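Below is a structure I'd like to ask you about.
With one protein chain withheld, the remaining protein chains of the complex are depicted in position.
Entry: subunit A
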Amino acid sequence: MPVSIKECCCFLKKIGNPRRIIHFALLASETSFSINEIEALYDLFERLSHAIIEDGLIHKEEFRLALFGDSSTHNLLADRLFDIFDIKKNGVIEFDEFVRSLSIFHPDAPESDKIEFMFKLYDLKHNGFIERDELKEMVLALLSEMNVDLSNDEVEAILDKTILDADLNGDGKIDLEEWKAFIPKYPSLLKNMTLPLLREITQAFPNFVLNTQVRDLEIVT
């Protein structure tokens, strides 16, 4: 008897995917999330990754759509975040990459991970330094995002002050060690790196409660 693709999918859904639970358990052991939380994140991922192109991968346009409600909005930091989330550098965010990257934004994630993530984000040229021109590019991008007109002198004054504050060895740029020393002086900078809502992820995306693959008595850490 011929079996339709639809029936086949239904069947697969019913028996669940035994490989998936192993995959999720592995992710759980390597991140700040529990298996249930990863299942909830999977729900979110499915929505994001099917928003424009239905291939189960988050494309840059889908990332922008989720952040700005518009897939064509260019934003320097959003594009940078996308590039960092895309660990394998193949132009899309896979589920693994999504979970591992979001894990750094978990309230319980180590602060040092957050600090390093930020450094990577701001090191636009990936050369191990936050240089003055990179900093300027980002400041100008934000000012134009906010429609703020500052004179070049005013911008330079802000840059001078920040570099002076952060650059300990006087080479005019900020390296990772200097960054690690700088952040504790301004802990409020870290606030973007924490998403308190990740604690509530199972409530926000509760579909997993019905089709979870977590077995009875399973120890979930």
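In this section, contacts are C-beta pairs under 8 Å (C-beta built on N, C-alpha and C of every residue); 3 or more make two chains touch, one makes a residue touch a chain; residues count from 1.
We adopt the following convention: contacts and distances are computed from a predicted model.
Participant: Which protein name, taken from UniProt, belongs to the chain you can't see among "Nuclear pore complex protein Nup85", "Small ribosomal subunit protein mS23", "non-specific serine/threonine protein kinase" or "TBC1 domain family member 5"?
Facilitator: "non-specific serine/threonine protein kinase"
Participant: Kindly state which of the options A:38, A:57 or A:201 is in contact with the chain not pictured.
Facilitator: Of all options in A:38, A:57 or A:201, contact with the hidden chain holds for A:201.
Participant: Looking beyond the chains shown, say which of A:38, A:65, A:92 or A:109 touches the absent one.
Facilitator: In the full complex, the listed residue that touches the missing chain is A:65.
Participant: Please identify, in ascending order, the residues of subunit A that touch the omitted chain?
Facilitator: 34, 36, 44, 47-48, 51, 65-69, 75-81, 102, 105, 121-122, 135, 138-139, 141-143, 145-146, 148, 150, 154, 157-159, 161-163, 165, 185-189, 191-192, 195-198, 200-204, 206-210, 212-221
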